[in-house]
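== chain A ==
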Amino acid sequence: MWLRGISGLSLAFLYLPIIVLVVFSFNASRLSAVWQGFSWHWYGVLRHDEALLAAAANSLWVAALSTSIVVLLGVPAAMGLERLRGRGRRSLETIFLLPLVLPEVMMGVALLLFFVMIRWPLSLATVVIGHAAFNLPVVIVMVRARLQKLDPRLEEAARDLGASAWQTFCRITWPLVRPAVLGAALLAFTISLDDFIVTFFVAGPGSTTLPLRVYSMIKSGISPEINALSSVLVLSSMGLVGLSLAFQRR
Partner candidate 1 sequence: MADLSIDMRALVKRHGATLAVDHVSLKIRRGEFFSLLGPSGAGKTSLLRMLAGFETPDAGDILIDGQSMAGVPPNRRPVNLVFQSYALFPHMSVAENVAFGLQMKRVPRAEVAERVGATLELVRLSEKRDRMPGQLSGGEQQRVALARALINRPAVVLLDEPLAALDQQLRQQMQIELKAIQAQVGITFVCVTHHQEEALALSDRLAVMQQGRVMQVGRPEDLYERPENLFVARFVGVSNEVRGTLADVQAGEGSLLPNEVSLSRGIRVPVRAGLQSGIQVVMTVRPERIRVIPGHVTGADMNCLHGVVETMRYIGSEWQGVVRIGESVRWTIHASNATSGSRPVALGAPVSLQWNPGDGVVIPLT
Partner candidate 2 sequence: MNQSSFSVESAAGSRSRFAGFRLLVPGLLWTIVFCLLPMIVVLAVSFATRGTYGGVVWEFSLDNYRDLLHPLYGRIFGQSLLMAGMTTGLCLALGFPLAYYIARLPPRRQALWLVLIMIPFWTNFLVRTYAWIFILRTEGLLNTVLIQLHLISTPLDLLYSNQAVLLGLAYGYLPFMVLPLYAAIERVDPALIEAARDLYADRWSLFRRVLLPLTKPGMIAGCVLVFIPSLGAFLTPDLLGGARSMMVGNLIQHEYLVARDWPLGSALSLVLMLMVMGSLLWYFRAQAPQAGAGGGR
């Protein structure tokens, strides 16, 4: 049926660029688009690109830190939102979900101004803060989704059997919510690794992350090294997301 054809084409359209990148990262030629044999050469160049590796390390640090913050803040926030009844809840929800609706440019710009106003010098720390700010709603939404599917009577039963709030959390709520938290953490980690726009505005000199580095590489000219880098990034993103989904399935 023609519907099937169009759908297949759309799917191919979605995957074409990615496949092209991966395939051509093995191109031995410097003139990117003409295939001249299979080679691992560009991956080798990648391995020895100091600036790139430093940027990658920065990205990982930022992602790890911002994800930790976001989980520590977000899980209690999700639980708090679930427990709250009444009018206040709606407005609080709106505040928490605000970063999701803002265009990234706006967040980046606003944070930049803010840091300047309070005279906080731009650095990797500011990047961590920025990431934590826009990733928080992600964790909250995902953890809440799982909490809402939780039978409230489980907690009540625990309380009825004498458990304190903390014990209830540790023995009942946490084990049940843990997969969602892990999935959300992985997702936040991925988003942080990949973020460009907010980072672009709030990174200080010398605090380059991987996406920023890739951006300047692209701006300064095409190199097959970028293809290799892209393939690595793509495959690792897919891997991370796959993990996140697997966690959620449990």
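Regarding selection, all candidates are chains of the complex that A comes from, given by their letters.
Keep in mind that, in the parts below, a contact is a pair of C-beta atoms (placed from the backbone, for glycine too) under 8 Å apart; a residue touches a chain by one contact, two chains touch by 3 or more; residues count from 1.
As the structure is a computational prediction, the values presented were derived from the model and not from experiment.
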Complex check, chain A vs 1 or 2: touching candidate is 2
Under the stated contact criterion, what part of chain A meets candidate 2 in this complex?
3-4, 6-7, 10-11, 13-18, 20-21, 24, 31-34, 69, 72-74, 76-77, 79-85, 92, 95-96, 98-99, 101-107, 109-114, 117, 129-130, 132-134, 136, 140, 159, 165, 190, 193-194, 196-197, 200-201, 211, 214-215, 218, 222, 226-227, 229-230, 233-234, 237-238, 240-241, 245
